[in-house]
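Please read through the structure below; I'll follow up with questions.
All protein chains but one are shown at their positions in the complex.
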Amino acid sequence: MSFELRGITKTFGSLVANDSIDLKVEAGEILAILGENGAGKSTLMNIAYGLLQADSGTILVDGKEISINEPSDALAAGIGMVHQHFMLIPVFTVAENIILGHERTGRAGTLKLEDARAAIKKVSEEFGFDVDPDAIVEELPVGVQQRVEIIKALIYNAKVLILDEPTAVLTPQETDDLLRIMKDLKAKGTAIIFITHKLREVKIAADRISIIRRGKVVGSAQPSASQEELASLMVGREVTLAPDKTAHTIGDVILSVKDIVIKDHTGRDIVSDISFDVCAGEVLAIAGVQGNGQTEVARALINLEDHIVGSMKLDGVEINGFSVHKSLDEGIAFIPESRELDGLISSFSIAENLVLDVHTQAPYAKGISLSPSQIRAEAEKRIIEFDIRTQSVSDPVSSLSGGNKQKVVLARELSRPVKLLIASQPTRGLDVGSIEFVHERILAERDAGRAVLLFSTELDEVMALADRIAVMYRGKILAIVNSDVTRDQLGLLMAGVVSAGAKSA
Amino acid sequence: MNSLRKLGTKLSQVAALPFLSFLLAFFISGILIAVSDSRVLKLAGHPWQMIKMAGTVIGNAYLALFQGSIFDINLTHGHSFFQGFYPLSETIVTATPLILTGLSVALAFQSGLFNIGAQGQFVFGAIGASYIGFHYSLPPVLHLLISLAGGALLASIWGGFVGLLKAKTGAHEVIVTIMMNYIAGYFILWILKTKAFLRPGRIDPMAPEVGTNARLPHLAGADLRIHAGIFVALLAALFVWWLLTRTTMGFKFRSVGANASAAKTAGISIAYVTTATMALCGALAGLGGAVHVLGSEYAMTADIAGSFGFDAITVALLGRAKPVGTVFAALLFGALRTGGRTMQSNTETPLDIVLVIQALIVLFIAAPALVRYVFRIKNLKTSASITSKGWNG
Partner (left out) sequence: MSTSKILKSATRKRQERILIVITLLSLASLAKFGFASNTHLKTTFGFVLGREWVWVHEWSVTSAHGSFIFSILALLGCGLGYWMLRSGKKLGLSSALVSFGLLMSFVCWAAADKFIPFTGLLQGALLLAIPLIFGSMSGLLCERSGVINIAIEGQLLAGAFVSGVVASLTHQAGLGLLVAPLAGALISLLLAIFAIKFSVDQVILGFVLNVFVIGLTDFLYKKLLIPYQATWNTGPTFSNIQIPILGKLPIIGPVLFDQTIIVYLMYAFVAIITFALFKTKWGLRTRAVGEHPTAADSVGIDVNKLRFRNVLLAGVVAGVGGAYFTVGSVGSFGKEMTAGAGFIALAALIFGKWSPMGALAAALLFGFADKLQQTLSIIGVAIPSEFMLMVPYIATIIAVSGLVGRVRAPAADGVAYSRGGSH
């Protein structure tokens, strides 16, 4: 079965998310759609799946035009989708999730789960999945949840499978498994659309590559193209994949973490016995797949987590048990993982956001009273210094683009006298230009003699910025290695394999 | 001049939605008044006469509503012209506690909390003020101030408990305040039967009158009930405005209200904000109760809170949770309440239609899309809507 999108255009207000896009994928073929964050890939696929409606354009299956207004239309046409954020009900069992929307019922309208169980077993065996139909989804590892999504699509005879950034949440090992599964599916005649911004995976899996930039298809490439070629097509200009990093001198230990244990509210260890040091003038990167405890460690360092056991010394001062406010005051700049949720207050002005954590200090406040004029005056300086593109500092921060929002967070955090910068996924969801800016600022902090702790799930980012790399897996640090480690060695560590080749630093 | 015009444009933009909602609510309520009127129903066979009669009935009702709330020329016969403003005085007397309870709900909204508990907080404010007012005998001014402060303090403990409970256990303030309103309602029933609150020799549940030194002075002579409580209320509104826009505490409140997670990451203590907000809300609503007892009722009964705490929610919603808006909304609803009584006695239109009008106004304001559709207006300006964040928020 062939699947084709012709002239798809979609606008949100003044933003053109998709501009007359043409794509075609044949049965037994993997088409990769490569594009930066915000290029319009997800919008396009949501249109193909009926979650959004295009302003204009047509969708063709086997050369015949069909209309897809609802996900049910897409399902009926044999189009299945594995979403970036899983479409599974966490409190349901696997079988309940599978039959949802396709329920078979017996007498008195009772659900018949037996058929679903059998079908799950059958598909599981065919592709070598190990999925228990009666397991509760929220209790399954992320990789298995994704397989449930794939099973969901396969059981209802999806001939076209759309995978939206499927590897973002997977370990390198799980990623390899997924790529293998994709090849199996392809061999059985499924047409696959693989959406990603990861160059390496595209080169491994794709038959053809279409590149989307700013809502337009800007070209296509063969998997044999080099990563540099693909990257410059994706961004639209020459990109240096690694920023310039100069030699540096390492100073004293600034942050010393010893035997940290973090428990969740049920009393389970999320992070167990973690120890590491960060020195002035170095970047220590904490690498690892999403969900292995990095988020919690980052939050714990400014006491955003409860129930922290162990010692955290900042420049000799024990900060465990401090309030968040006091931890920051002690000399920590904190760039949270999610700028929208934790970094900014979207309805507040840019100026107000720039003083979120210092609004009680001079010159922004005198005693209990605020000085709005001072807050604005300082903000004017910051937007110039950090090149924040805005009409006015009184505009709500929600009016800014993602890159400019992150610059507001950086401007706030780096304008205080700090000893340590903690940056948690600082470039997630940013375009390449903003990524470069953020990377430069982080390295500038390091060169200015600050200690930098970088949490990142992106191997490229880790390799480009770090002086040393700690790999987290299931709440533990498996190893701390020097930056001359190879990609493969890091990948193995991230999957929990401690190989002989990785030397500790 | 130019800036004045700008202000005018801005005002008309801000006021357009409330005004249109107001019109719509009065229109619908008018229909209700007409179709439930026997004189109109009798003319069912004669459409034209029926419509005319309906017009008369509605017109009379709304005229009475106005006369009963602002100015009534009939009251000036044989008295001074001034006496014609008796209704306005009554409106302000009703609006005074309503401003305070409305501010209580509005302040909570600004911190991202939905305070349904103004009713219970009002009760405790009344109990505190009443007890200090009748039990002690203190010099003028001092007695009044201590009575007001006592009521506010007691209510702030009652309200602050909700904040503390939310901070420590995550218990949702909507559920807790609903429950605490009932508890407060039974508590006042009980306490009025206790020795401390029964008047000597009486067994009916009514507290003794507060001492003259504890009363809020009348502002326009003994004939009009308007009292100095309105200044307390306006000062409170000014205080809330100053707190929210000009202090670090207010900045914290608004931060938590707009995005608690980001506020927490920036080092603002949610527990502190939640507890402080609810304690302040309690104090404001409690001040409402105190002012009501010390300004117009003097003797506390079980029904002292009336519906001041519940109306406060519609007041705060209509006032968009802003101090100035809340003052105007409270004056409006105070007028409706007061005028409603005249409307009820003069035109046999039950007072309760006022509740319907209130509910409809707030409903339309909450759904600007509907108002836009009804009046075919495309660019109706709407400010950020107030939300309560559901059970999991």
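Order of writing sets the labels: A and B. Residues in every chain begin at 1.
By definition in this document, contacts are C-beta pairs under 8 Å (C-beta built on N, C-alpha and C of every residue); 3 or more make two chains touch, one makes a residue touch a chain.
Note that the structure is a prediction, hence the values are computed from the model and not measured.
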*Touching the absent chain when the full complex is considered, from A:25, A:99, A:235 or A:254*: A:99
*Identify the residue among B:183, B:196, B:271 or B:324 that touches the chain left out of the display.*
B:183
_Which of A:55, A:139 or A:306 contacts the chain that the document leaves out_ = A:139
_Selected residue (touches chain absent from view) among B:3, B:137 or B:392_ = B:392
*Tell me where the left-out chain touches subunit A, residue by residue.*
12, 46, 49, 51-52, 70-72, 75, 81, 83, 85-92, 96, 99-103, 105, 108-111, 136, 138-139, 152, 265-268
_By the contact criterion defined above, which parts of subunit B meet the unshown chain? Give residue numbers in ascending order._
32, 36-37, 114, 116, 165, 169-172, 174-176, 178-180, 182-183, 186-187, 189-190, 193, 310, 313-314, 317, 348-350, 352-360, 362-363, 366-367, 369-370, 385-393
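What we mean here is this: only the chains that are shown with their structure count from here on.
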*Spell out the part of subunit B that touches subunit A in their complex, as residue ranges.*
245-252, 254-255, 258-259, 261-269, 384
*Residues of subunit A defined as touching subunit B within the complex*: 302, 304, 323-329, 334, 336, 341-348, 352, 356-357, 359-360, 365, 368-370, 372
